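Just one protein chain is left out here, and the rest sit where they should.
Chain nomenclature is as follows: A and B, assigned in order of appearance, with residue numbering initiated at 1 for each chain independently.
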Amino acid sequence: MKQLFNLFLFEYALSSLKRRGAKNIFILIIFFILIFLLSCVFFISNSIKYELNLTLKSLPDIVMQKLQAGRVQNLNIDRISKIANIPGVSEVTPRVWGYYYFKNAGVNFSVVGVSRFSPNYKKSIQKIVNKFDKKIFDKSDTMIVGDGVKKTLEKNYYNKYFDFIEPNGGFKKVYIAGTFKGATSLESNDIILLSNKNARKIFGMKNNEATDITLRVPNPKEVAKIASKLELMYPDSRMITKNDLKISYNNIFDYKSGIFLAMFIIVLFTFFIIIYDKASGLSSDEKREIGVQKAVGWKIGDVILQKFYEASIISVVSFFLAIMFAIFYVYILDAPLIRDIFTGYSILKPAFKLPFIVDFQTIILIFFATVPLYLAATIIPSWVAATLEADEVIR
Amino acid sequence: MNKILKYFVAFFSLIIIFLGTEVTYLSFQNKHKEEKNIFVKSIGLPDLSISTEVRYIRHRSLSDIFSIFNEDPVSFSHYLTTFVYAPSNVVNITPNTIKVH
Partner (left out) sequence: MINVTKVNKVFNAGKINQTIALQDISFNVKDGNLTILKGPSGSGKSTLLAIVAALLKPTSGDVEVDGKKIAKLPDNFASLYRRENIGFVFQKFNLVPTLSVFENVILPLIPSNLPRVEIENKAKKSMEKFSIYHKKNDLAKSLSGGEQQRVAIARALVNDPKIILADEPTANLDTKLSTNFLDFIKELHSEKKTILIATHDPIFFNLPFVSEEIEVIKGIMK
């Protein structure tokens, strides 16, 4: 330990940094921007992935859709009894859902039907609904909407109810019974939840039709087997398993961070220029200083240790500073500007409150991608200068 | 300790303390795990409600399978590049390159 850490040498390194203040502050700032942007992108995409994976287990294990001429079509619900007989399947539910285009605002709502409210269902729904009006809810034509839907409707003067336009031109009046809690905003922002009956009416579907069928398979090892069995039974169907969903999640956000990283290439180049500049040699002042140090009895190792301290101070300080600001920026300020890259253009902006996770893997990755590079670029030329004969000082 | 070392130690510990407070503060925040799971369970649909203008992005894995390919990959709704590079106008024209001799 005594050999490794020399307080006086550390002080000397600090004052040496201070002596070349402007240059070092510039490097510190570039380093800071680099790590800050890198970690912001990783934090956001990791948090979104975390948010998605958090709820992944609550999704149905298999979704079955019917394709006709390559397009998704409604399917007949008489398939259910046959599917329910497959061993390993615990629950089969026909679903009615779709998009409702609200022309006034130019927005798609996601309309989801549920089989009219069983007591069990009511209980769990109550946990996620704000401003729950039980009286309205018990009436038949009611819906629960997301925050974004509520706001859009209010802008268009629909405060208590909404008139859906049916395919045949009629109106369907549905009352708002409550809104989903803000905590679920990233998932619920554009959702309209109403009864199956009303959903069918709005979409113009027949009573024996459903959008798709969801299956629950308690044993995850059986999912693939059952999916292939179903494909044999109904060759016109398309199976989407939970695993497919997971892959699709990862794809889209990896790809978005990729785009961002491509834009960020300028900062990377600046960093590499600094590194190149550092690695390509020392100024004559610095060389002379090393010469003096050697002449008064510093070993090569001492010179390198000093440079190591200097480079570590710069890189470690900017690293921690950047991580600190990145966490503050992403999780407390909710990433203004950068979040738009991930959410994209959207009229119904959800409240973008990301769940906080400390992803040590990412932080360590960022650390090792930047800090050692800089250390090496600083130390190697000093080492070269220190191993030369120290006779420059006597000339 | 000399002056500059004192400043440095103070500055660095300030960063670490702030970082620590931040992390502890954030990790004690409610992540609303339960509510979110109840919600997803009762809706049963995947994906986050961002980019709601395009139906094949919202619940993209469950939407129709080909419309995502209808457009050029550089088109606005799912790619950010259009402000520097516009999609080709050929995209929406059915190509008719077969010539009858």
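In this text, a residue touches a chain if its C-beta (ideal position, glycine included) is under 8 Å from a C-beta of that chain, and two chains touch if they have at least 3 such contacts.
Since we're looking at a predicted model, the values are computed, not measured.
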| item | value |
| --- | --- |
| Which displayed chains the hidden chain touches across the whole complex | A |
| Touch criterion as defined above, residue of A:T55, A:N108, A:T214 or A:Q293 at the omitted chain | A:Q293 |
| On chain A, residues whose C-beta touches the chain left out of the figure | 2-3, 6-9, 12, 15, 19, 289, 291-302, 387, 389-391, 393-395 |
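The definition used in the following text is that only the chains that are shown with their structure count from here on.
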| item | value |
| --- | --- |
| Separation of mean Cα positions, chain B and chain A [Å, integer] | 6 |
| Contacting residues of chain A [partner chain B, same complex] | 7, 10-11, 14-15, 18, 48, 51-52, 54-60, 63, 65, 67, 70-72, 93, 95, 97, 99, 106-110, 112, 114, 121, 124-125, 127-128, 146, 148, 180-181, 183-191, 193, 212, 214, 238, 240, 244-245, 248-249, 252, 259, 313, 317, 320-321, 323-324, 327-328, 331-332, 341-348, 350, 355-356, 358 |
| Chain A contact footprint on chain B (complex, rising order) | 1-2, 4-5, 8, 11-12, 15-16, 18-19, 22-23, 26-27, 29-55, 57-66, 76-81 |
